[in-house]
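Every protein chain but one is kept in place in this view of the complex.
Chain IDs A, B and C follow the sequence of writing; residue 1 opens each chain.
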């Protein structure tokens, strides 16, 4: 497979600005693979990356963002036998340093050398070049083969399932027959609905403000939906559970009050899982957690091999991805794609760019 | 609801013998419920109970076996508000003493006062009277409400799911995307296939000797089946996993060689779950487990609220029970029912008796 | 052993008031034991109980508080063989209902029937009569035998170790070689220092405002102490850990800022354990926990058999109790004892009343 010397890539010349540029096609190192990108999704993090940068991010200039992509292997490094040319693959963002105690203990998304490229850490599209380009280089640890019956777009969408699935794994991963309250019907929340269903949850309650999203939530597996513009979510969850509270509450909303609400709607002895970032400090009666012996779990990225696990759920028909891919643009229309996503034009869930 | 003073009940007059007798209808204590039995399943344990008795079993005479039953609540004890007259319920066998350290720690099926009725332990149909009768008394801890869309027969069958589900819970309960090998396509093994599918397993390999059972296994969710009369199961699992072994092996067979095989077919760092009883001591190269850092989990009965959890899986359509209920007899034909089950006449999976 | 019909007991005639009264000596039920009280400690919760009452507390009037006591068994209920007359015992407060799903799952201190005496729940000294009296009745589940080499006062003090030990158990319980930051050198914090040392912690950092307490902390096992009046505790912990943060932070202070500080001083991928109640809602940048994959554990009371476990630590010399028992009063001086405790007269750590 001949490949060109240069490629098209989105770059960030300055805070808040994006441009299409021409860059050299990178060469894979001994443990790396070169991927010809078929598509790259964007998410809220990309807006932050574009507008002010994240910790560990290279200086504005020629850096290429994009951390949700899939494509085809076109070259492999010298020690790589995990993948072969022609393999269809999807990425996860985080490659730990492999040498700090967190990486050695299996928590590679919480790598203590985050952003330290010299010591082996990479977070593609955040601390190293990502997938808003024709080609991207990946360490073997950040790639999963796409099952035959899964499309590139579905695989990109499923990458979004990695974070909530890792949160569920951190919280024990065993929810068979339990009642789960999920706050926020964004892409993560809607994936969480499906994941909980796929893992055997008994009943799923979804809360949010947009009726269209709640309707989609019902189609994807929610038993009860609560429009928080009409009903108090805490009261609604308590009512739906006979006053007892949900066995698990997953905060996918990250609102100013959702953490406090999570503590109020979870069962005594229950679990709260945080899979959202909050806009700033939040206030909550944390004594509720102590009094009720509630544990609060989190996740950082799609650790634990969660992208591969989520792909298996998709391949076996336990979850779906297509209804969540709402917009596709060519890479040249990257500005339009970001505008659509950022301004919620046409209620986008997942926006994908194709190089 | 008027209820009679006496009832029909199976009793065990002597080892190996059963009879239909008339006994007083029991009265529920303060924390108990009286159930009018709709049906009672039988399993291999009942054969042992009939033929020689189990530890803690009352003397042969008027004892009534039967630990897999469902029915309708017809009376409740004075402190009971968990159930109301008319509720359709299914049982679990074990009620711990509630005062030993295992019960206090949540392991009530491993109660240290097993068989000690004075201290509050009960195992219905094993150490106290069970459900092969028109009525049975149950502590509230041993009952689950049957969802509306679930029949009594299905609920009885689902009670069988409790043990393997508890085994899966003990083994961590998180198997999303993993490859599971299940040995033995009996009722437990076939339930394990469905449970693993319902919990998001990536691939399920089922081994056994009877082609009909393997076929049913494929219908219930196995991706690969191995007839061990034709293929070595260890070689087959290694082949199906690229030489790596299964992430988890569940031994539902309890054969002379299946424990040894489980160790040989599990992945380095994997898990073995034992949900069968073996006929006697078995021989295995246990160093394999040490060398490969394999953990061996077990289960004792349907602890962890597993019957309730399994009912939720049935009610939400994640597993099915009907195809496994193969034979139904009136209680009067209890001898015939046991013969059919014991001699495998007509390849029975679950045999149910109706009072 | 003859015992009188009546006894001396502290009662709460009205909010904020205490009196010494004469009450009938209670009779133990079938699963209960009568204890002749040797001593009863008081803690901050007792102040709340006296002044305004807690959820589930009986109406002001003849109710007797006191949940930290030890004594001698003088009578046993009919099914009791766990204890014999003459046994020296110490209590834990919580006896779960034994029939809700939390109790069945081993979380009896988070009983869903908390305060419901009819259904079997008791929290001695809080929802049922306690130990500020000559005699008290206890369910067998709330008693531990005191090892021979442990005095009553030590046993009472050790009861205080139950809560932080349960918090440590909930957080996994394995801290060998780890660096632990403990906030707040009160009785709980000082016990936490000792417990962490006894469980093999590598390094212990204690923060607080009172130099005397910090000095005692050093004597009990702290490697580093931080006076938060002189040093910022977050900066101090980061400095002491090379910028990395503590593996685990235990908040025993419950201050307005200590929860926020805990999140800032814990290692990426680390654990925060909350063993204090906060005065009201607190504000914190909870996104730190998400970004760093930090899990937040709690405890409710001394579950998990923690009092018995802590007694074993005392008996084997791994922790000490005597230095923490600072004041002893006869029961008749209960008003003075509460005043000393409440107003911190003479820097009390543990105040014990002897009937």
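A few points about this structure:
Here, contacts are C-beta pairs under 8 Å (C-beta built on N, C-alpha and C of every residue); 3 or more make two chains touch, one makes a residue touch a chain.
Being a predicted model, the structure only gives us computed values, none of them experimental.
Here the missing chain is touched by one residue of C:47, C:312 or C:328, and it is C:312. Contact with the omitted chain, checked across B:23, B:218, B:300 or B:354, is made by B:300.
Of B:274, B:312 or B:340, it is B:274 that touches the chain left out of the display. Looking at A:4, A:24 or A:106, the residue that reaches the missing chain in the full complex is A:106. Although one chain is not drawn, the whole complex shows that of A:56, A:98, A:147 or A:281 it is A:98 that touches it. Touch with the hidden chain on the side of chain C covers residues 165, 168-169, 172-174, 176-178, 197-200, 202-203, 305, 308-313, 315-316, 318.
Interface residues of chain A with the unshown chain, by the touch rule above, are 31, 79, 82, 98-99, 101, 103-108, 118-120, 139-141, 304-305. Seen from chain B, the chain kept out of the figure touches residues 102, 105, 107, 109-112, 114, 170, 244, 254, 259-260, 267-269, 274-278, 280-287, 289-300, 303.
Convention: only the chains that are shown with their structure count from here on.
The leading chain pair by number of C-beta pairs in contact is A-C. Our note on geometry: chain B versus chain C, Cα centroid distance of 41 Å, whole angstroms. Within chain C, contacts with two or more other chains are made by residues 105, 107.
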